[in-house]
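Only one protein chain is missing; all other protein chains are in place.
On to chain A.
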Amino acid sequence: MNKELENNFVELLEKHQNIVHKVCRLYTNNQDAHNDLFQEITIQLWKAYPKFRGDAKFSTWMYRVGLNTAITLYRKSKRTIKTQEFESVSFKIKSVEYDDTEEQQLKLLYKAVHQLNDIEKALVLLYLEDKNYSEISETLGISEVNARVKMNRVKKKLRTILNP
């Protein structure tokens, strides 16, 4: 692979790395695991990059590779099992515009999302990114109707987790 391709890739990844961080945040519970997954997604992105045609948006393409790595290819290392570490790293980004109650609610929401299974997390991630159901169904390989039905179930599940 030539140097130019490598430089282009690094430039794009650096610019859009937040997407990878978001996937890592949803699928891991601690910083070590986050770094591990980030590393694996980077390898997979780079491996697939020569075939990236540019007809899709780079960010959309990144979501697909990132999610595929997280839910299919990634082998959790032993250290990722320690779920109790979740609290300390969860979502460090703090919003200044929310009041305490809302922030508290958000914390609980993020914690609830962490309790979902891998596929449900993928649906939530795509939903939070404002992807439409056609994109969601295409990324996961399920029908649009099923994506919609599942999303409603996930919402219900989250509600149950939050209000047991």
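Please note the rule applied: a contact is a pair of C-beta atoms (placed from the backbone, for glycine too) under 8 Å apart; a residue touches a chain by one contact, two chains touch by 3 or more; residues count from 1.
The rule we apply is simple: contacts and distances are computed from a predicted model.
In the listed set "ABC transporter, ATP-binding protein", "Bidirectional hydrogenase complex protein HoxU", "Beta-carotene 15,15'-monooxygenase" or "Phosphate transport system permease protein", the entry agreeing with the UniProt name of the missing subunit chain is "Beta-carotene 15,15'-monooxygenase".
If you put the missing chain back, the residues of chain A touching it would be 6, 9-11, 13-14, 17-18, 21-22, 34, 38-40, 42-44, 46-48, 51-52, 61, 64-65, 67-69, 71-76, 92-93, 95, 97-98, 102, 105-106, 109-110, 113, 117-119, 122, 124, 127-130, 138-143, 146, 149-150, 155, 158-159, 162.
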